[in-house]
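This report refers to the structure that appears directly beneath it.
Heads up, one of the protein chains got dropped from this complex, but the rest are sitting where they should.
First chain written, first letter: the chains are A, B and C, and each begins at residue 1.
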Amino acid sequence: MKKLINAPDDVVKESLLGVAAAHPELRVDHENRLVIRGDSPVNGKVGLVSGGGSGHEPLHGGFVGVGMLDAAVCGEVFTSPSPEPILAATTAVDGGAGVLHIVKNYTGDVLNFEMAAELAADSGAQVEAIVTNDDVAVQDSLYTAGRRGVGVTVIVEKLAGAAAEEGRNLAAVKEVAERVNGNGRTMGMALTSCVVPAAGKPTFDLPEDQMEIGIGIHGEPGRYRRDFAPASDIAEQLLEPVLSDMSFDSGDPVIALCNGMGGTPLIELYLMYGELKKILDGHHVTVARTLVGNYITSLEMAGCSITLVKADDEMIRLWDAPVSTPGLRWGM
Amino acid sequence: MKKLINAPDDVVKESLLGVAAAHPELRVDHENRLVIRGDSPVNGKVGLVSGGGSGHEPLHGGFVGVGMLDAAVCGEVFTSPSPEPILAATTAVDGGAGVLHIVKNYTGDVLNFEMAAELAADSGAQVEAIVTNDDVAVQDSLYTAGRRGVGVTVIVEKLAGAAAEEGRNLAAVKEVAERVNGNGRTMGMALTSCVVPAAGKPTFDLPEDQMEIGIGIHGEPGRYRRDFAPASDIAEQLLEPVLSDMSFDSGDPVIALCNGMGGTPLIELYLMYGELKKILDGHHVTVARTLVGNYITSLEMAGCSITLVKADDEMIRLWDAPVSTPGLRWGM
Amino acid sequence: MADVSLAQVQDWLVRAKDSVTEQRSYLTELDSAIGDADHGSNLTRGFGAVVDKLASQPAASIEALLKASGMTLVSTVGGASGPLYGTMLLRMGKAVGDADTMTATQLGEALRAGLEGVVARGKAEPGDKTMVDALGPAVEAFEKALTSGEGAATAATAAAQAAAAGRDDTEPLVARKGRASYLGERSAGHIDPGSASVTLLLEALAAALADG
Partner (left out) sequence: MADVSLAQVQDWLVRAKDSVTEQRSYLTELDSAIGDADHGSNLTRGFGAVVDKLASQPAASIEALLKASGMTLVSTVGGASGPLYGTMLLRMGKAVGDADTMTATQLGEALRAGLEGVVARGKAEPGDKTMVDALGPAVEAFEKALTSGEGAATAATAAAQAAAAGRDDTEPLVARKGRASYLGERSAGHIDPGSASVTLLLEALAAALADG
């Protein structure tokens, strides 16, 4: 394993030192491993807290700032943080209008955020949670822990963040988050495995002529393995399960995220987006807003995912609203 | 070789299809492989053209937009574009105030931009060029093709772009570019090789226990190979040649770019920046502005580079000026 | 038959820490086949913190000891297993109450309460290929041994054996809870990491009681 790190166990802690050094506009709580908006708590604003295992950067720490998250809780690599720091984040961003937890659907995250919410409620805080679960790779989701939360989380954080910034109340911000999640679907794939620092070697072996379709963001194996194929084929394999799960051809504006898993260069991600767009055009999907890049990653894994959100005019307005975070910034 | 591509020879062409689909605010000239600001030519504004081989994304196409480049010329992967498209870009962005070519110092780029400038001059255009050459890895630069242009190019494009946007004339914009380049130094390293699509295999072999210090951005071998080391050591090895080449402890504000080579995850880049910052603090270098992320890459190469620019108040003001490009955006 | 002492409970947790630390790669290996390759490091970190905690702040009762350990696990393990093992110890402590010894019957009740806590938190059913598939049979075996007149040490040995059998039985199962469930049919053919760590914990318990 070759990585730009010191000791594997210190990766998250030391990476946060860099975040603090690079972003004086943010506050870093090194003890609890939190990235917090500099002006938190914002009086009268709903506080947004997300978090989970590290290794998905820029998600979540890179999405803290005006118009998006108030705090991110950074667990060990691919390991949910414990309730204690989640509680600390909740307290730190509570500006009196309640706090929304944005949780990706993984058992560890759900259990730890649940325990934290119980503790916060005990001390009188008003906490709601939205669990994202957009990964169509998970079939038979009734017989499993349910679909995983992946790419849509970025868009939930952006739109709920904009809604909170507008001063909406907790129920209304939660409603936006649920609307985005309910209308979002994602499918991802990998060309290579990631390497968890503490493990020191690739999580899975993927032969040079194979790819894994339907992966999550933790090096979990995917839905199936298949012979490595050209980008145009891969685009078909990613979009087929998305488009057959939900219809996106209503004419409603669609937000598309062509996301890199970390190790794939941007030139390839744009090429993939070109292939995806061709298919979307053929299916009469009207993409109104697009992001192409590394937004929710799996360390150095090579691969990509496509997320589509069927939006409406209000959601597009919230998308366009100003945001100022290390990972997503416009309008200010 | 596993990449998200179709045929290796179509990578650049097809990637530009994705750029066009994702960025309706830009214009893509598919024949000449140009990415052009949507409102080009801007009347009375100095036009900024950069370009070179592809594979360094977001540089240069991702830096086209208000406050930065007017056009990027996209050559084949790691291969300079020819004079023809450079000339086409020059013509497309010439708003009557002349055009500045921003060229990274590589023989191919220099020769092709030179020929294009001669052709443009023949047809009456006013063209100046700035050749960036910030790579301190190149020793004995008098006996070589000179130092390579690397990380500083990003900062030159940002600051010259802001100066042009303010309406300064060609000589003044060029002066800003030269000031940035003259005060910028970069050193980079690699943990793995990149894979040029047309070659289909790693450009160099780097054993699992070795790293390459002093690399460029084309998979060229570096200054030396050494045993793989912890991030804190690597930070020392990168900064030593930078700080001994130029002094950055004058108290002047410094702009720092901790750049990923493409395949290194963000969590590691932030960790590296933490290590770099510790050393910079120890040397009384006052970092005023920081960028951490993939800005000038070498396909999927794992590794990083550090660029320091000794700035002044005006340069900081130009840095802070609004910019709206796919790869760098703030203030608008 | 001797009661189980506070010192033995503490010894259990120290042995548990030694065991997960020693088996760190084995647990992580299992987790990398059907999970995310961190179960070994999660538990090593968590039980390491538990032992540190007990060393710096000795507990006055079994309840206090198990509660402090449970809270420490919750706050240091993260992942799915943190809240689950944490809840298990918290419920065990509550069941025993404020005492510095407990009878074998009380230990059996505590284990049962721990199992119920894990099920309440994680909502796994038997056969879902989780730690419950080792913990459930272990608690039953413990209770059955007591019914046959055995003491705590022998019952714990039986529980550890039942856990190991439950662990091995997870191999052909298709996971329905936790990360492994995302694999569908592909989760079959691998042992569940949590059932393996439950087995280590019960083997540690048996050893602590045997030597005590």
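Everything below uses one rule, namely that contacts are C-beta pairs under 8 Å (C-beta built on N, C-alpha and C of every residue); 3 or more make two chains touch, one makes a residue touch a chain.
What you see is a predicted model, and the numbers here were worked out from it, not measured in a lab.
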| task | Check the whole complex and report which displayed chains the hidden chain contacts. | result | B
| message | With the missing chain put back, one of B:G108, B:P230 or B:G331 would touch it. Which one? | response | B:G108
| said: Using the touch definition from the top, which of B:D122, B:D140 or B:D227 touches the missing chain? | reply: B:D140
| request: Specify the residue from the set B:G18, B:P81 or B:G274 that touches the hidden chain. | output: B:P81
| query | At which residues does chain B meet the chain that is not included here? | reply | 9, 53, 75-84, 106-108, 111-112, 114-115, 137-140, 143-145, 148, 196, 198-199, 203-204, 216, 218-221, 223
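In the analysis below, only the chains that are shown with their structure count from here on.
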| remark: Taking each chain's centre as the mean of its CA atoms, chain A sits from chain C at a distance in Å of 32
| How many angstrom between the C-alpha centroids of chain B and chain A? | 29
| field | Residue list for chain B, restricted to those that touch at least two other chains | value | none
| request: Going through chain C residue by residue, note those that touch at least 2 other chains and give them in order. | output: none
